[in-house]
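First the structure, in the form of structure tokens, and then the observations on it.
Apart from one protein chain that is not included, each protein chain of the complex appears where it belongs.
Take a look at chain A:
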Amino acid sequence: MTSVLLLFAPVAAALLIPLLANRVRGIHTGWFVLAVPVLLFIYYLGFLPQVKNGGVHIGELSWIPSYGISLTSYIDGLSLLFSLLITGIGALVVLYSIFYLDKTKERLGNFYVYLLMFMTAMLGVVQSDNMIALYGFWELTSISSFLLIGYWYTRDRSRFGALKSMMITVFGGLMMLGGFVLLYLMGGTFSVRELISMALELAEHSLFTWALVLILLGAFTKSAQFPFYIWLPDAMEAPTPVSAYLHSATMVKAGLYLVARFTPIFAASEVWVWLVTSIGVLTLFWGSFFAVKQTDLKGILAFSTVSQLGLIMSMLGAAAAAFHVEGAAETMFKYAGFAAIFHLVNHAAFKGSLFMIAGIVDHETGTRDIRKLGGLMALMPVTFTIALIGSLSMAGLPPFGGFLSKELFLTGMLSLGELDLFAPASWGTVLLIAAWIASVFTFIYSFYFVFRTFTGKHKPDLLPKSAHEAPAGMLVSPAVLGMIVVAIFFVPNLIGDWIVKPAVAAVQPFMYGSPSDVDVHVAAWHGHITPELMMTIGIVIAGLALFSLLPKWQGLYRVFPEHLTLNKLYDSTMVFAESGMNRLSRSYMDGLIRSYLIYMFLGIFIIGLGSLIAKDALVISFEGTAPIGPVEVGLLLVLVAATATTLVARKRLTAIISLGAVGYTVALLFVVFKAPDLALTQLVIETVSVALFLLAFYHLPKMSRHDEKRKFRIGNAIIAASVGLLMSLLAMSSVSQRALPSISEFYKETVYSEAGGGNIVNVILVDYRGFDTFFEIAVLSIAAIGIIAMIRLRLTRKGDGHEKQ
């Protein structure tokens, strides 16, 4: 319960921020904010001993009990790892932002409110056991990240990036919700834990693959996997602390979290293994390849993040593949899950610090364009040192954490090569080669990032500001992260035992009963030459060679045509969605009542005839019909003649008079069919309405008054004929299949005895069903008052301002 409430601590603190930001102007608001992630970090550290031994903590708060929806805080190895990342890096980012954002020029209140909102959302995502709550927090991360990306909302690029990331991640979020609902339909519960316990039964279900694909769509969009990665480079318009926090360490890992969390459920499916691994490797390759093309520091880092996320994703796929391997815990397959989680920690550390370095460079030189930078090593030695640590770790070199995770990754990829799960057995080898090439490119862009910025010739005339070392406060956070990167290399098993193993046990419960079963020992040097080490040496040699020749082949990227890119695809989709849909709706909403009537009549015809045929209701029988006398025939002939005259009349007056003839003939029909009340009323009403028609005819404007024969339109004729046909068929079918006898016998019997009257029609009108009559006279009153209002109240016509709307 406490742990659930603590999820909302950042948002609760955010409520106070506007007060502080406006009242206490002397102190940077960030200092107050800093306390929140620090305290939460300490709180979550307290769970470490419990979780290390395989324990879990469950807090629950009922939300909508009737639907089984609750807010939960489920802390096991995996969610604890993420919670520590979120709060720990959150604290460092807040500290960094204090020095990065100017307290007089920026709207700090907004920034920290959004950031704290995001923190709550992220904690909620990783700790929710209930899928609906998970989805709620998930969308909250999308919304708060939208706000953060668009923080400088006066810039066009910011708004564009914010919208793009919103569209893509919310699309994925909705797909994911669909997956969750399907899981609920299969398992009958929203709880992930309970679903895991029935994973094998779920795998038999026909909806299983659908749920799988939908949930993966959510994970892929959020974690910027191919082809959904395109929002991430555009999200670099956000302030750098935001990029460091959201787009390297936390939000983009929400998708990884989702994949890791649902691996125990979906690992039984080969589709899952396939999709996660292949998309991961493809993203890894694609991202690392295009990172070298970028000229913006943050652009390089964005593509690098995409690529590293692909790496982790592919390892998670391999971890799921272990499910299909006999005795996986004893083979090489045990490394994949460990590699994924280990690299996740590593990546959060070094990528966070690299983003902060990019921010520092931007802050101190005024540009992030790598073509203008160079030779900053002597001017910014501390920054350079930290950047070097981060980059070499990213490239996978010793003595940094990245080296270890790269080795584990290669082991994992090697294990995939041995897997016979993939249809062509050589596919695993293809993945391995792709991963190796991607690692070479990773090496190149890591060097490209650090050496193009800090070595070479200093170009002071190109820089908006004269470069100098950053203030100490700004360097603290990246320095701390850099130290962690180094520390991971020297004591990998400390972090492995306390954090990674419990998480691995949570991801692969089908292999390990408790964290202590995870039999992986990380060492920088295993004492003998392993294939992984050979591959790493190959990466270094190839990478160094290609990097030194970079100017010669970087032009290769320009060969790739711009209009074939995924960004172009996104843009044209958006253009289509906007103008295309607009054109579509304008094509049928043309403002002509004629067209709308055609749609309606066509609809009536299609639906009416369709249901007549589909329901087998088209029955025409003349059984029990009355005989037709000469009077009826004569009247009908007159009626048809008058109707035809109305249709073909050249002059309006002729049409009005023949319409009157139709009305009087109908009155005569009423007489013939023995309905004196109807006949009386019809006669009088017809007279009045013909008089009103004549009035309207007389007042037609002179200018356009020409007695012209209406144009004959074949389409109209067909529609009119079909509606007439439909109505005739309907009438005949309903008469032919009368199911129940009429109620009129009752009226006949009781009209005198019960109602004290003789005229059944009138007694029905005023007594049996007087209710109808009452509201009909109300209708008449409204019509009269409406006419008075329309004719007498002409306020709008006098003032010309109202008319031109």
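Keep this in mind: contacts are C-beta pairs under 8 Å (C-beta built on N, C-alpha and C of every residue); 3 or more make two chains touch, one makes a residue touch a chain; residues count from 1.
The working rule: contacts and distances are computed from a predicted model.
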> Which one, "Electron transfer flavoprotein subunit beta", "Multicomponent Na+:H+ antiporter subunit B", "NADP oxidoreductase" or "3-methyl-2-oxobutanoate dehydrogenase (2-methylpropanoyl-transferring)", is the UniProt name for the chain you do not see?
Replying inline: "Multicomponent Na+:H+ antiporter subunit B"
>> Using the document's definition of touch, tell me which of A:35, A:549 or A:778 contacts the absent chain.
In response: A:778
> In the whole complex, what residues of chain A lie against the chain that is missing from view?
Replying inline: 676-677, 680-681, 684-685, 687-688, 692, 695, 755-759, 761-763, 765-767, 770-771, 773-774, 777-778, 780-781, 783-785, 787-788, 791-792
